[in-house]
Each structure stands twice: as structure tokens, then as C-alpha cells.
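Omission of a single protein chain aside, the complex is shown with its protein chains in their original locations.
Showing subunit A:
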Amino acid sequence: MTASPLLDVAGLNVRYGYVEAVRGISFSVAPGEILALIGANGAGKTSTLSALSGLTPATGRIAYRGTDISGLGAEKRSGLGIALTPEGRRVFPSLTVAENLLLGGAAHKGKHDPAAKREEMLSLFPILKERYHQRAGLLSGGEQQMLAIARSLMSAPDLLLLDEPSLGLAPQIVDQVFELIVKLNGTGLTILLVEQNASRALEIAHHALVLANGAVALSGKASDLLASPDIRAAYLSA
């Protein structure tokens, strides 16, 4: 990576009581790239994203655009341009699609025009336009995922942390989600992608990090990892 990184993580540690979920990992994300974070269940992927978003307390240094943000809470980090689309989508089920989107942009009015952003989202996700006044809880899994991503994008983030966006979705919806990630990245959005579906993630990522037991087992260019037979055998034969 040549350009100065958008996100630079050094010695990140997350523990829940006596359990160390993430053990001193270091990595950086270059502006405009997709970095895939892969690994088995319980390897520490979700904990890492949650720590970066500010929801889960962690130790270590997290620098965003060269500034240490490790002391900031989730609200402040959102304001700086970091958005997390959490695992399991977590749309607000009793709120309508419109209300979910509204809340996505409500804290960021100074940064852009929420109405324009909403129109942008509705043209990017036409299905949300059809479902605009329905409760989010009534949407299908794929539609909820689209809504969750659109809600994150309402803050006009520079860095999107995407946690398991394809989890539990039908195969053709999974294709749509991956196409969308590539499309969003094409507009200049930097994406840190956590995926169970490791080979699919490596196909669209620029770089990748393989986590095992809370530590970095491997890192490198996604294409190299994808090509290496050892890695295929050890991590991608899901």
C-alpha cells in the first residue's frame, strides 16, 4: 500500500471478561480499496468491526485519516465518516423503510442534504422505493440487507464496515449483494468486508486478512490468497 492509509489499526485487543476475542491485530486500509476480513466462526471478525465502530470497548491504536480515534464513542465515529452495517442487518423492525432511512441521515444533516441522499438511495435500491411505507420487519432478508446498507450510506460515510452482508440470503440475492459492494466501491467508498463466504469475498477484494483465534494468520493481496492452494485448503474449503 502506497497512499497513506484511511484506517490504521495497531495492536487492537478486544476482550469479553476472561475471553480474548481479538489479540493484538494490526492492519491498515487504503483509501478506495476493499479489504476482506475472513476466517472461521469465532476468529474475531465481528469483534474487530464492532471495536472499530466504537460499540465494543477495545485497547490498541485506531487511527483514522492519521488521527487517533480510539477514545471516541460510536456516535462521534459515525460523524467522522465511519459506518457499520452490523451482522444480522438489525433494521428497526417496527419502523417503516422511510423511518429507517431518515434515522440513517438524521445526525448528518450538516454534511449533505438528506433529501437528496434519500433519492440517491432509492434509485440505488429500487426495491426500497416500492416498500417505502412498509415496516422494515416485514421485508425479506435480502430487502432488509439492502435497507441496512442504505441506512448506513445515508450518513455519506467514507469507510463502510460491512459485517456478513450475505449471511442467510438466497444465492441470487448473494450475487446482488456482491455486485452492489463492487458498485459502491467503484464510487470511491472504502470498504472493510467481513464474510463467511471467503472465496466470494476474495474475488472482489483488493487485499485480505485471514484471522484465526483472534490473530492475523495471513495477509496479502486477495488474488494471491485466492490462488494459493494451501490457503484454499486451510481457509476456503467451507
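Here is the rule we go by: a contact is a pair of C-beta atoms (placed from the backbone, for glycine too) under 8 Å apart; a residue touches a chain by one contact, two chains touch by 3 or more; residues count from 1.
In the analysis below, contacts and distances are computed from a predicted model.
Trainee: Considering the UniProt annotation of the chain absent from this complex, which name among "Ferredoxin subunit of phenylpropionate dioxygenase", "Branched-chain amino acid transport system permease protein", "Ubiquinol--cytochrome c reductase, cytochrome B subunit (EC)" or "Acyl-CoA dehydrogenase" applies?
Mentor: "Branched-chain amino acid transport system permease protein"
Trainee: Determine which one of A:10, A:74, A:180 or A:204 touches the chain that has been left out.
Mentor: In the full complex, the listed residue that touches the missing chain is A:74.
Trainee: Touching residues of subunit A against the unshown chain: what are they?
Mentor: So the residues of subunit A touching the missing chain come out as 53-55, 73-75, 78-79, 83-84, 86-90, 92-95, 99-100, 102-104, 106-108, 137, 151-152, 154-155, 167.
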